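Apart from one protein chain that is not included, each protein chain of the complex appears where it belongs.
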Amino acid sequence: MKTVNILVEALPFIKEFHNKKVMIKYGGHAMIDDESMSSTVRDTVLLKYVGMEPVVVHGGGPEITRSMNKLGKEPKFIKGLRVTDEETMEIVKMVLVGKINTNIVSKMGVHGGKGIGISGKDSELIIASKKDPHKIKDNDTGEEQIVDLGLVGKIDSINVELVELLTENDYIPVISPIGIASNGNTLNLNADTVSGEIASEINAEKLIILTDVPGLLKDPNDPNSLIKQLKISEVENLIEKGVINGGMIPKIETCVKAIENGVESAHIIDGRIKHSLLLEVFTKKGIGTMITK
Amino acid sequence: MKTVNILVEALPFIKEFHNKKVMIKYGGHAMIDDESMSSTVRDTVLLKYVGMEPVVVHGGGPEITRSMNKLGKEPKFIKGLRVTDEETMEIVKMVLVGKINTNIVSKMGVHGGKGIGISGKDSELIIASKKDPHKIKDNDTGEEQIVDLGLVGKIDSINVELVELLTENDYIPVISPIGIASNGNTLNLNADTVSGEIASEINAEKLIILTDVPGLLKDPNDPNSLIKQLKISEVENLIEKGVINGGMIPKIETCVKAIENGVESAHIIDGRIKHSLLLEVFTKKGIGTMITK
Amino acid sequence: MKTVNILVEALPFIKEFHNKKVMIKYGGHAMIDDESMSSTVRDTVLLKYVGMEPVVVHGGGPEITRSMNKLGKEPKFIKGLRVTDEETMEIVKMVLVGKINTNIVSKMGVHGGKGIGISGKDSELIIASKKDPHKIKDNDTGEEQIVDLGLVGKIDSINVELVELLTENDYIPVISPIGIASNGNTLNLNADTVSGEIASEINAEKLIILTDVPGLLKDPNDPNSLIKQLKISEVENLIEKGVINGGMIPKIETCVKAIENGVESAHIIDGRIKHSLLLEVFTKKGIGTMITK
Amino acid sequence: MKTVNILVEALPFIKEFHNKKVMIKYGGHAMIDDESMSSTVRDTVLLKYVGMEPVVVHGGGPEITRSMNKLGKEPKFIKGLRVTDEETMEIVKMVLVGKINTNIVSKMGVHGGKGIGISGKDSELIIASKKDPHKIKDNDTGEEQIVDLGLVGKIDSINVELVELLTENDYIPVISPIGIASNGNTLNLNADTVSGEIASEINAEKLIILTDVPGLLKDPNDPNSLIKQLKISEVENLIEKGVINGGMIPKIETCVKAIENGVESAHIIDGRIKHSLLLEVFTKKGIGTMITK
Amino acid sequence: MKTVNILVEALPFIKEFHNKKVMIKYGGHAMIDDESMSSTVRDTVLLKYVGMEPVVVHGGGPEITRSMNKLGKEPKFIKGLRVTDEETMEIVKMVLVGKINTNIVSKMGVHGGKGIGISGKDSELIIASKKDPHKIKDNDTGEEQIVDLGLVGKIDSINVELVELLTENDYIPVISPIGIASNGNTLNLNADTVSGEIASEINAEKLIILTDVPGLLKDPNDPNSLIKQLKISEVENLIEKGVINGGMIPKIETCVKAIENGVESAHIIDGRIKHSLLLEVFTKKGIGTMITK
Partner (left out) sequence: MKTVNILVEALPFIKEFHNKKVMIKYGGHAMIDDESMSSTVRDTVLLKYVGMEPVVVHGGGPEITRSMNKLGKEPKFIKGLRVTDEETMEIVKMVLVGKINTNIVSKMGVHGGKGIGISGKDSELIIASKKDPHKIKDNDTGEEQIVDLGLVGKIDSINVELVELLTENDYIPVISPIGIASNGNTLNLNADTVSGEIASEINAEKLIILTDVPGLLKDPNDPNSLIKQLKISEVENLIEKGVINGGMIPKIETCVKAIENGVESAHIIDGRIKHSLLLEVFTKKGIGTMITK
């Protein structure tokens, strides 16, 4: 009986988001074990069955690092960006496309969803070009240094025709964040950015980023200080104040850009909490930070 | 949190019945007040939103009787069938099509469903002909008497093209059980029969009849004696034994015929229980009697 | 032979109006008996068969009054608008939707047309809100009085998606002039207004209003004083002069508004004359008043 | 008023033949002057506008003979078949396709129809092969002679894809009776045969052959002896008796074959009578001979 | 092996022009014998098979003159335009539509292409009106004379709906350059102009005019002085200088107008050279004069 009462309570949300596209970013840190991944995938399939059109972009940092270690290759990061030589790129590709993506797609099948794994290389979905080298100031000497990140790319253009063909035909596209350069090279892309850009291109209603934090916290040490609602106009000020900082800055900026490009709302939620996806979509209060115009 | 757990539990059923047609018979006795009607309508809309294709046939006996009384016209029944002279037929039509049907359709709108009220007269949906007169034995004298029921019809053919056009375009057809004779006359039809025949024609997955009893009871006086599962092969024997009797006989026969014509399962459930529709569809146990091949 | 000559003469009109939508308002006073109704319906079906797309809106004042009398309820009018309490609304609905509309649709079937009866409540076709109370000046005392008309509505918005789905699939929609309020209430609407508004929304080529007068007369007492052609620019002047007066004012205003919204021509014709509809559409002279830009 | 009454009388026929294909054979002898051609074309366009799908095949014997005379080339016939050498074939093609067909198509445009002139050579509509030489007995000497008719063909196969594309898109195909041989050669075909074969392939409802006689006459000298109805089972006997003879034999045989292949009825009517086409289709009595199963 | 290398070399061009429309003007002087015609038709079919959408307009001057001579009628030209009386028009129509067009279409069939012969009269493809009479100055006397060219037309409007229906359904339209006047008259049109106008209307990528010269020559007497590339801005100057002169002026002007209306490039090439069509489309150098913006 409870089941049914609750289903009925979800009806207004089911109606509101009917036939709406939802971009979901699966975070590498958010889905640390097989069960948590499985649960998130099942929730995604549920969204599809109750009438929404989910599209997934996944990350995979921890897994890539693990594989590199296995191969005796040391990961190197500069300001949170993985320095990517050709050998690393090969590993990134194999782990993202060959391991994580196929894993997600398999789980979708088990839960009755028709997942299709694609990457930015399929039919030139994401055209990218090499990122400009970073300038880094040495804290000690104060000298500037120019660092080339290697095969790390920035998105030049996105061709979502394939994504739309798939969603229209009831598939759930699962996208690995790599891009293709004009010379055919593979480039390593930031998964958050990819999810935001594609969300804009497909006119998604929502962009939901699954992370390993409860959302945006006023005080990072106090999990009870969650900011539940945020307008994009407030962001700049919060960055200046340092409330938004570190790795949260690019995530929030991705959200802001997506909203400016027409996405209705962006959500940063804790992927480690069971059913966080459904709780955010189907309850009034939600469980993370919702960013809107 | 509970909400979400429960939604997840419904997923297997949501998947199983995705894009499947469900014929729901709203019983006149089952929806005695506005709130109970409203609740049933909302549940029907929910079925639509989670991917099923509901089609509704409604009855309306009590309401018709009420209206006749108001107009100072005495209702007359023979063996449960309303004797229908022209004046009665006019009232039947006005109550079913003009009052009950529009009422259902309004409530659908309020809950976000796109209901369309039609009757067997729209584009000749239900072609019917006058029922043969009944032979009745007088219990006292033993004499046989032939009684003409008037404008009571039996279904000759059904043209579901319109129903299918509407469901394909996301509308919920709400059908009043009247038929059209070849001379243009209106005929009064049994709503259960109509629901069963249309269920067959549209290849419904389920036929659900909302009544004012818990289902088929082994012992009519013991509501705990509910028969939860019934195979159509067992029906004849149960009729002979008298377990299926009275008004339950035509209902069960409607179910049997529908299943023989390809409907997967038929359900007789208690429409007075809140959310009985959802409980029957989305839980393993169900709450009424399910009849299958 | 004559038949055929005449058919050939109609060819230019058949060509001109091919695949064009025609809104036809069936007037309650214009179709006083069954035969006259039958004849109008057959002509409407003929329009469909020779390639036009008729949509019907019907009235029903006299019938409603008759039914109210039968139920011992006295009709009350203020300035031609029916004061509509809840009980009256119930009767209005039953008569319009349950009686007149089903009657029209039945007759269409008999003549080979696929009529579908709908009302403003079906899939929220006509969203309406309660009309503001009327201010009335007492002729004797000169005092102003505010009179609430009850459940009489004005149209807020029209959603013709359903109407277009039906016409595209060769059905003839027959629309009862009631609206649905945001709270689900039914509201009584003026049928002329409904026909005009829907004509605009579906981009009808013609709006034809069947009445019980020959058209607009220069001298209401002289049926030979028919104004055959009228430009909308001339209307204001004719109202001032009193040529257009009484019940003709809202009819003409409906026509003017429809034309301003893109309908090519509006026609006020005498529905009591046999085949008036065809005579107006298929002959050069027509038989009523044609209003154009 | 008469116009309209008559239109209404045609309604049952308009309904019956709605969306049905009608193959019309324009006879060379039946349309001797420009006005008679014009009138027949206008009637054909009318059929289109009231919902039928006409397809036209035309002949052109008299015109071909006229052109040959102009070029100083003597026409030669054996048993009614034109002996067709290469030069003759060239003339046949030019007259049929370049003159008669374009003339019909022009007239269609004038009357508002979208005629498209095609021949059996367009996208290999009619694949034909050379007819076997005729054996002729010399009446005087009794000797048998073998006569080669030249480029006279018999139909091997018909590809009506193009015809169906055109009718579905509201065009009226006008077909010249020439065929293409596998080597690309043009072959002269009998127009009656072509009309019958294409009527079968497109599943025409009717095959109407316009000739210069009133139909099949019991007594060829008595125009009042018209046989109005004929069953295909009666044909053989009538041929034996000599009632069907001469040029009427192949016409009737074409009709019989078409009906055996699924055409509902075949009609031989007098194309010289004004509106004969409409009179045959839209009146109960018709004006020529109707052949049915 | 060579075959295959070369196919691979053509790939970039095949890709570039995939699904692009190409208007090809077959010149009367360019295709003087059956074999040359056959070869050009086969190349056109090849373009279709490798993914382009060719549309053909053909001329026929020499053939018309030949036929007129045969009929003892003397051709008359004024400034390159054929004076066309009614009898001549009849011959023009028969030769263009009945002979040349059917000939092209037959050859297409032989090479596996689905050619459809149409003319400006089919479904009123080309609406034209009579050209204004020419003023000519007598060289001797200096007197001005007004000469009526007869049934020579200028294009008023083009309705390419039919052409687009055919190309979308994999047919190759082959168009004879005659137009229809509002009174149904046939008018003789310049084939180059027709090809240019239709190229614009169908948004062709290329307009290719097959002539009997190598292209535009700097020095008409030196076939090695071919101008390979020409911008439309250079045309005026070249006309003034006399480099573009005589019959080349209207051809170039047709090209300029087509390009101004959106055609990407126009090509004047030598139709007498085998495979000139393919050489122009599939090689970088081309073989004629290419005109672009």
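For clarity, chains are labelled A, B, C, D and E in written order, and residue numbers in each chain start from 1.
The rule is short, and it goes like this: a contact is a pair of C-beta atoms (placed from the backbone, for glycine too) under 8 Å apart; a residue touches a chain by one contact, two chains touch by 3 or more.
Predicted model only: the values in this text are computed from it and were never measured.
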Displayed chains contacting the withheld chain: A, E
Chain not shown: contacting residue from E:30, E:46 or E:290: E:46
Contacting the left-out chain in the complete assembly, out of A:22, A:97, A:208 or A:255: A:97
Full-complex contact with the absent chain, from A:25, A:48, A:107 or A:251: A:107
Touching residue (missing chain; options E:10, E:81, E:181 or E:239): E:10
For chain E, residues in touch with the removed chain: 1-12, 14-15, 18, 42-43, 45-46, 49-51, 111-112, 275, 278-279, 282-283
Contact footprint on chain A, counting only the chain that is left out: 70-71, 90, 93-99, 101-102, 105-107, 109-110, 114-119, 121-124, 162, 165, 169, 171, 178, 180, 183-184, 186
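The rule is short, and it goes like this: only the chains that are shown with their structure count from here on.
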Chain whose mean Cα position lies farthest from chain D: A
Distance from the mean Cα position of chain C to that of chain B, given in whole angstrom: 35
Approximate Å spacing (C-alpha centroids) for the pair chain C, chain E: 57
Shared-contact residues (touching 2 or more other chains) in chain E: none
Topology of the chain contact graph, where touching chains are joined (line, ring, star, complete, other): line
